[in-house]
Every structure is written in C-alpha cells, then in structure tokens.
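Here it is: the structure, laid out below.
For this view, one protein chain was removed and the others were kept in their places.
For chain A:
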Amino acid sequence: MRITKLAAAAVAVTMAAAPVMADLVFPSLSYRTGPYAANGIPFADGYEDYFTLVNARDGGIGGVPARVVKCETGYNTEKGVECYESTKGEGALVYQPLSTGITYQLIPKATADGIPVHSMGYGRTSAANGKVFSNIFNYPANYWNGASLAVNHILDENGGDIKGKKIALLYHNSAYGKEPIRTLEELAKKHGYDLSLLAVDHPGQEQKSQWLQIRREKPDYVLMWGWGVMNQVAIQEAANIRFPMDNFIGVWWSGSEVDVVPAGEGANGYKALAMHAVGDDFPVFDDLRKYVVDAGTAAGAGDQLGTVLYNRGMYAAMLAVEAAKTAQALHGVAEINPAQMRDGMEALEMTEAKMAALGMPGFGPEFTVTCENHGGPGLGAVQQWNATDKTWSLISDYGPSDMEVIGKLIMEDSSAFAAENNISESCN
C-alpha cells in the first residue's frame, strides 16, 4: 500500500513537472463531517455538481473535461495540509478550502508552489492587495466589506445617523470571527456607535453567557460572524430571549436554511448579508436537474439545490470555470496549468451578459479583477428569512461598502505581512 502510494506520488510529481494532463483538476477540500458539516455539505455539493454539469452539458471547459478531486478536511487545519499535499501533485488548478484557518495555511505554501487560492468571501482579507498576495484571490467581496455592508444597512434603517447606538458583534473566536473587528472599530470612530465584542469559542454550542450579556446590555443591533453549529444555536438563543430579529444581522456565512430552520417561527425576520442571489429561479437549475440530478450523478444526497450555500458553492465553481476559460483564451491552450489559471483569475471579468449566457442572469454582482485588486468591488446585499414560506429573499440591491476605510486597512495589514515575510510588491 505504502509503496503503491509512493509510486503514485512519484508519478504525480513527474507529471506535474511535464504537464501532459488530460483533464483540468479542481480539488474540493470539503467537510462533510464534524461540527461545521451542516454548512460544509451544501457548499461541497454545489461546487461538485457545477463541474459535473459543465462536463455533461458542455463537454468540459474549452473541450477539456474537469475533474474534481475530493478530500475531507473536517475543517481541521492539519487535515487541510494533508489534503493540499495529497492533491496538489495531480495538477490542481485552484484551491477553495472554505476555511479561513486552512486558507492562512495555504497562503505561503500555494504561493511557493505557484497554485492560486480563491477564498471567496473568507480567508485573509488583506489578500485583496494583489501586489503582495500574488496567488491569493478573494473576489467578489471580503469580510471587511461585509462588516461595512452590515453597518451601511443599519445606517440606511436609521436615516444615516447611528450616533450612540449600541452594536454587539457575536463572533466565532478564531481568525474567521476576529477578521471584522478592526473594520467595525474604525467604522465606530467614523459613525459614533458603541461596539461591544462577544466571543464564542469553537464549536459554538455553548452561548448562554453571551446571550445573557446581550439581554443585560440590550444592544440595538447584533451582528454575527458565525459558522456551523454556532449559527443555529445563536439564532435559537436570540429567539429565546425575544431579541428583535430585524436587528440581528449575520454575515453571509451565517445565513443559510440550515441555520434558521431549527429555530422555527422564532427566526422570522432574521437578516444576513448576501454576495449572490438566493433561490432556484434561474435557468441553470433546470440544466442541473436535467444533466446532474436526473442523471444520478449529483454529489451528496442531491437535495440541496437552491439553498443558499449550495448556490454559493455553485457560484464559486462557476467563477473558477470562467477564470479557466479566461486563462484558455489568454494563453491559447486548452490544458492550462496552475500558473496560467492564476493569470486567468487575475484577468477575470464578470459581466451581466456572461452570467445571462450561463443561465444565471443577475446571480451576482458585475466585477473585474486586476493585478492590484484581487478582492473585487466589495458589493453585497442583504437577505431576510421568511419563516412561513421558508425562503430567503433579497431585500436590497448590491450596495457598495466603505472602501475608503477598508482600503486603508488592507494596505496596512498587507504591508505588515510583506515586511514580515520579505515580499517585494509586484504589478509594476
């Protein structure tokens, strides 16, 4: 067994050295087990199904079939490293680990190996500065955009004045949850609200004391940076203390069906940010049903179509496919390598016409990626849960975030990283 593995690894390494691959490899570092599985499963299903669809309907990407290599991380960084090492030899084009911790791990490794990482709406926010993070992309929006979008929504509701309002941030006590704090602090200086921070430790099942504190302090708004089981518990606790759900806003990772359904009627009116459309009212879902679900090739149980996180996984896969197409056009070869994929991601342009042609009109914002800006425009919307119909619906357009504040923070954090690691800025 070990010898065969070694031989396979050796073969894979030689293959990577001389690119004679017959397919485009997209690893799926998914987690279908552990405390974050409830959120990991729909995303992984969407991600894998879209590639299955592209293969079945279009015969691959530019004529070359896509192959998804699956690896279970369990949201654990050490398993994530093992997955990265075991899949990169197969010619992996882009990594989307769906975990901020694993993304942090992969940033230096993938950069050294010349493989791009797309952390869509998670990971290290300052990776938006493409001059420092050449191989890391986090378009179309990042955590700091999210923080600003949430504050903007509160501003809209209060006619632009939130001086003296109390806002509490309930966050997962990890790199993921801590990301928005600095932005919210900066915005507090600008808009004059009081920010209080409530940390919830992994995995987030125990939140009694945090919600007791919310009951005592009576904040006007609660923002949440939660993931996995933490979301369900928080929404249930909020319902238990009858916190007004309209004033409870989650980031885009805290707003899927699995998070709100357990709280039943109590979750009605809960809001979350959105970086893409909700529901399955798009032509692409007809194709998915026809080519993937009915053909019996759907990933997982095949029952997640149209849920928020399924859509996000599908959106992530769509952006990867479009980037691969861009790379193929850019370099004039069908069987691209990771370096060419990186160029494709950097030249990616998402227009309404493109999305409409894919059967996803208005699914996400229009944006262009450049060498300097790997983070996209930072547009986002707000979605709200209707517990009677059991549906999410967008209640705003894709609005801008406060790039004046965020841009400065991105420069600050990325230049600190560059100084710590002796990275010279590129893109000249």
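By definition in this document, a residue touches a chain if its C-beta (ideal position, glycine included) is under 8 Å from a C-beta of that chain, and two chains touch if they have at least 3 such contacts; residues count from 1.
One rule holds for everything that comes next: contacts and distances are computed from a predicted model.
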item	value
Name of the absent chain as recorded in UniProt (options "1,2-phenylacetyl-CoA epoxidase subunit PaaC", "Probable glycine dehydrogenase (decarboxylating) subunit 1", "Spermidine/putrescine transport system substrate-binding protein" or "Branched-chain amino acid ABC transporter permease")	"Branched-chain amino acid ABC transporter permease"
Residue, one of A:N39, A:T52, A:Q96 or A:S126, that touches the chain absent here	A:S126
Full-complex contact with the absent chain, from A:D23, A:D58, A:E82 or A:D280	A:E82
Which residue of A:A66, A:I107 or A:I136 touches the chain not shown here	A:I107
Missing-partner contacts on chain A, residue numbers	1-2, 5-6, 8-10, 13, 30, 32-33, 37, 70-72, 74, 76-78, 81-82, 85-86, 88-89, 100-101, 104-105, 107-109, 111-113, 124-126, 173-176, 178-179, 181-182, 199, 201-202, 409, 413, 416, 420-422
